[in-house]
Each structure stands twice: as structure tokens, then as C-alpha cells.
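What follows is an incomplete set of chains from the complex, kept in their original frame.
First chain written, first letter: the chains are A and B, and each begins at residue 1.
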Amino acid sequence: MGDPKKTTIVLFSGDYDKAMAAYIIANGAAAYDHEVTIFHTFWGLNALRQETHIPLKKGFMEKMFGKMMPRGADKMGLSKMNFAGFGPKMIKEVIKKHNAMTLPQLIEMAQEQDVKLVACTMTMDLLGLQREELLDNIEYAGVAAYLADAQDGNVNLFI
Amino acid sequence: MGDPKKTTIVLFSGDYDKAMAAYIIANGAAAYDHEVTIFHTFWGLNALRQETHIPLKKGFMEKMFGKMMPRGADKMGLSKMNFAGFGPKMIKEVIKKHNAMTLPQLIEMAQEQDVKLVACTMTMDLLGLQREELLDNIEYAGVAAYLADAQDGNVNLFI
């Protein structure tokens, strides 16, 4: 059999549709017994935010970012045809109609399949996000850890 | 010589300029005897739409998506400086001036070079796109087929 194949995804984007694509590929690769890592950086970190407001001590800029960015996967907008939130409603409608999975469901499935979900600590600092605000059972690392995974990766994507 | 090299591209974007980049890399790789696959998903499917309106039975949401999305490569907008359609005109102008290839020409060339053009069936369902609306001589597959190609790929990109 040899070593398992590896898939790594940098999820930079904070768009619902792009994050869906990332998690669909990740779940597919995990089903094929790949070792899969999603490294969430910049706006991609929003997919890992908890929906409920967690009161934390923050500076002014950190509060601003915290308020302006979507709180969790379900609140994210589309990369195209967002139409002030109407586009995401349409997408969620057709997902339901076709019995496909929503982004929060895809994330849950990824966790069940042991996809390694990593939050980029450097961009957490920049955007003022703290561990208490993010999902449980994720890992925290920097670009060095990402590269250590990716340099042996069979499929490496930046989304 | 060994096995041929492989290039796979996920074309997620529905932007004219990003699709141009995807097809330029694909055509270049095909010229270097790579086996090349472009897997069109989400808005990238629009590059495969036929220009003419094909009357088909569709539900309300599917009709909405069908109307709002560009019908074919030539109708797509730019990722930057779109300016309500003025940007694409500028790009097409300079393409002509420099004897470069337009996106429809790049797609035609890819088909002549046997680049495998695949439409993602799952997102076709979501966006309500049917086979009758898409170009001839393309393939239909899901994420499993993409991963089977990509895991042996030398160059794998998400665009």
C-alpha cells in the first residue's frame, strides 16, 4: 500500500461557495483515505468562528474586524451574485432541494472524517481572533507547519 | 520516457481573466505533452455554456440562476476593473491588438489539443444547468473523478 496520499488546502477565502468547494474536495479526499489538512488563513478563518458572540477583551481594531466579518460558516457570503445576501439564500435553497450538504454540515463531516482543521495563528493575531471564538477540536499553527505538510502533498490547493 | 506528466485545474471562477489564465496554462501544458484536465465547477461551468438560449424545462430557482449567469465564455466579466462590462471590452481590444487569443479561441484550442474538459455534475444540479446547454465533447464527473486525476498530477491548481 505504501504511505497514504496527502491533500492540503489553504482556505484563504471567506466566501460560502469557495469554502464549500474546499470542504467538498477535502471530504472527498478523506473518503479516499488521503491525509487531509485545511489550513485556514485570513478570511477563511471565518469558517471556523462560532455563531454565538463570545465576549472577549479586544482592542478597537480587533473589535472592528470582529464585527465586520461573518460569525461562522452559515453567515458567509458568495464570491459571485451575492446580491446583499440573496445569493446565499438561493444557494442554501437549492442545496436543500437537492439534498446536498450545507457548509456547516460539510465542516462537521470533515471533523468526523479526521480532516485536520488548522487555524493560522499569524492571521488570527492580525484580525484579532482568539481561540475562544473558534470551533473546538481544531489545531493552531503557522506557515512552517503548513509547508511541512504541503511539501509531501499529492494535491495542494489554494482556495 | 516514463509516464506522461499530468496537469489538473479546478476552474471554479466565472471570470473571463481567470478562465483565460486557466486555459493558457492548460494549453501550454498540453503543448508539453502533459495529460491535462480542466474540472469546471460552480461559476466556472459558465465557460462551457453555449451562447444560444436552449429552451428547457426548469424550476424557478434554476431559471433564475440560468438568467443571471453569463451564457458562455464570451459573456463573462473580469475579476478586477469590470466597470459594468467596460473592462472586458478593453481586454478583448488589447487581445486583438496583440494577436493574442480570446477565451472562446483558447477553449477551442484546448479541445483540439485533447485537453479533457469536465463539467462537475454536482454543481450542475445546484445551479440547474443541463447537458443540452453545455458545449459538445465534454465529460461529466464528480469530485471522485477529479481526485483520481489530481492525486497523480504534477501540477494541480485551483483557479
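By our rule, contacts are C-beta pairs under 8 Å (C-beta built on N, C-alpha and C of every residue); 3 or more make two chains touch, one makes a residue touch a chain.
Values in this document were obtained by computation on a predicted structure and should not be read as measured data.
Each protein chain is a copy of one sequence, and the assembly as a whole in this entry counts 3 such copies (shown in place: 2).
As a working rule, only the chains that are shown with their structure count from here on.
One simple way to say how far apart two chains are is to compare their mean CA positions; for subunit A and subunit B this gives 25 Å.
The touching residues of subunit A, counted against subunit B in their complex, run 5, 7, 17-18, 21, 24-25, 28-29, 31-32, 34, 79-81, 90-91, 93-95, 97-98, 100, 154-159. Subunit B contributes residues 10, 12-14, 41-43, 59, 61-62, 64-65, 68-69, 122, 125-128, 143-144, 146-147, 150-153, 156-158 to its touches with subunit A in the complex.
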